[in-house]
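A single protein chain has been removed from this complex, and every other one stays in its place.
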Amino acid sequence: MTDLKLVGLCGSLRRDSWNRVLLRAAADAFGPADFTEGNLRLPLYDGDLEAEGMPSEVTALKELVAGADAVIIACPEYNKAPPGVLKNALDWLSRGGHPWAGKPVAIVSASAGRAGGERTQFALRLMMVAFRPYLLQGPEVLVANPSEAFNADGALQDERGAGLLAELMEDLRNAALARRS
Amino acid sequence: MTDLKLVGLCGSLRRDSWNRVLLRAAADAFGPADFTEGNLRLPLYDGDLEAEGMPSEVTALKELVAGADAVIIACPEYNKAPPGVLKNALDWLSRGGHPWAGKPVAIVSASAGRAGGERTQFALRLMMVAFRPYLLQGPEVLVANPSEAFNADGALQDERGAGLLAELMEDLRNAALARRS
Amino acid sequence: MTDLKLVGLCGSLRRDSWNRVLLRAAADAFGPADFTEGNLRLPLYDGDLEAEGMPSEVTALKELVAGADAVIIACPEYNKAPPGVLKNALDWLSRGGHPWAGKPVAIVSASAGRAGGERTQFALRLMMVAFRPYLLQGPEVLVANPSEAFNADGALQDERGAGLLAELMEDLRNAALARRS
Partner (left out) sequence: MTDLKLVGLCGSLRRDSWNRVLLRAAADAFGPADFTEGNLRLPLYDGDLEAEGMPSEVTALKELVAGADAVIIACPEYNKAPPGVLKNALDWLSRGGHPWAGKPVAIVSASAGRAGGERTQFALRLMMVAFRPYLLQGPEVLVANPSEAFNADGALQDERGAGLLAELMEDLRNAALARRS
């Protein structure tokens, strides 16, 4: 079964973001799938704008997530919490019927410093509760000092970290397969 | 001393947002001051954009906050947490030297439902820790069911709530005055 | 299938605790099961005491949880967070191999005031992450003003609240059955 639809959301817009590198490493570890990265370049959420009709980028992102068999969120830590960019996307996605119910979702993070995003993951976890996705509890994949963490192919160099990522992605794949069947 | 500079940040962009009504009620309760609401219509934070030079709206907001004697943040609860709009502003403000150190700051929230934003306030509080502002611990001003909470003049109808807001704003004013002297 | 083993943990030791009333209402809503309330009257966690051998009350509680098909935690809100009593039990249970992996768990709360324990539930949720239980994401059952919330039979009077509890317990039952099969 290689036609699983895997969607990735990266909380950083920077082209060379370490979280995007991590997102791709996660997608690789997930195994054969049709992988698409969602576009988080949305307008700032504004109820008045919404009243004029859902922006097309929002509709596109919502359809992408709704059609996914599994979602990976790569979440930087900005000021000890998820980026506004990511939360803004979650805010839009929550409007007019959200696409998360029962959806298999895994969180990963890369963050400068030694903790790798412990706090951003906890905060993101709470932001997702209301959507009642099938949010994997773990293992936590927290990539510290990301500028030294990946090899030239974009894979995690640290064996333990790579093993945790593999485990998380295997669980995500299994959850996606179970939901399809 | 009536020339205190008071800055308000409203986490909702909607024109008729209840949090903006609350922000103004807070500014009224603060007493005589030069009150300005900051503009949170910033670009989405993007490290590549930042590398091209700080956007002028960001610079303007940072100067506004830096020059404030006190700041009030009116924070909606979107998906149990602060709006991406507000976090995006905090993310930009944290770049290139943030303006928060020691700054007197008070948080208030209005949120549909009965709890009035308990969780958004907790989450926002943690997002501010790294900046080390002088963040008032309380009393918590949590406006539930905001569509019924204000009178025609935009003041809180509930005596207890109005009293808490008055207390919080008095503490904020005193902190601002103490810092000036 | 009526031989499901259901275990309840009540974060309050008070005999007439509203959380115990809620725990029993939850067990009733769960349906036919062998229900046992775990005993949280444990010693304070102390690594030196642990080094002398696991206290018998801890072993008993751990075996009870390990043997459960599903667990309900009724969690008061003390100072915006779970009681020390409950956390102390979680701390002991985490030692020497915890019993939570994959275990279906539901959280409910009763708390004086209008929010019903929003913050204690969020904090408890984070305390459980490391154990990787099958922790139901919702619906959240938050009983406000508990002294007026139950009828003489200990059932929730509010129809909406009772419906949410029934939904949560049905999901818990289904998770327990799925895990057995």
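Some observations on this one:
Per-chain numbering from 1; labels A, B and C assigned in written order.
FYI, a contact is a pair of C-beta atoms (placed from the backbone, for glycine too) under 8 Å apart; a residue touches a chain by one contact, two chains touch by 3 or more.
The structure displayed is predicted, hence computed values, not measured ones.
Interface note for the absent chain: among C:Gly38, C:Pro83, C:Gly116 or C:Gly161, the touching residue is C:Pro83. Listed by residue number, the positions of chain A touching the unshown chain are 80, 114-116, 118-119, 122, 144. On the side of chain C, touch with the chain left out of the figure occurs at residues 12-15, 17, 40-42, 44-49, 78-91, 94, 119, 123, 126-127, 129-131. Residues of chain B that touch the chain left out of the display are 122, 125-126, 128-133, 135, 137-140.
Convention: only the chains that are shown with their structure count from here on.
Taking shared numbers over all numbers used, the chain A to chain C interface scores over half, which places it in the same class.
The geometric centre of chain A is 30 Å away from that of chain C, both derived from CA atoms.
Between the CA-based centres of chain B and chain C the separation comes to 37 Å, rounded to the whole angstrom. Residue positions of chain C touching 2 or more other chains: 122.
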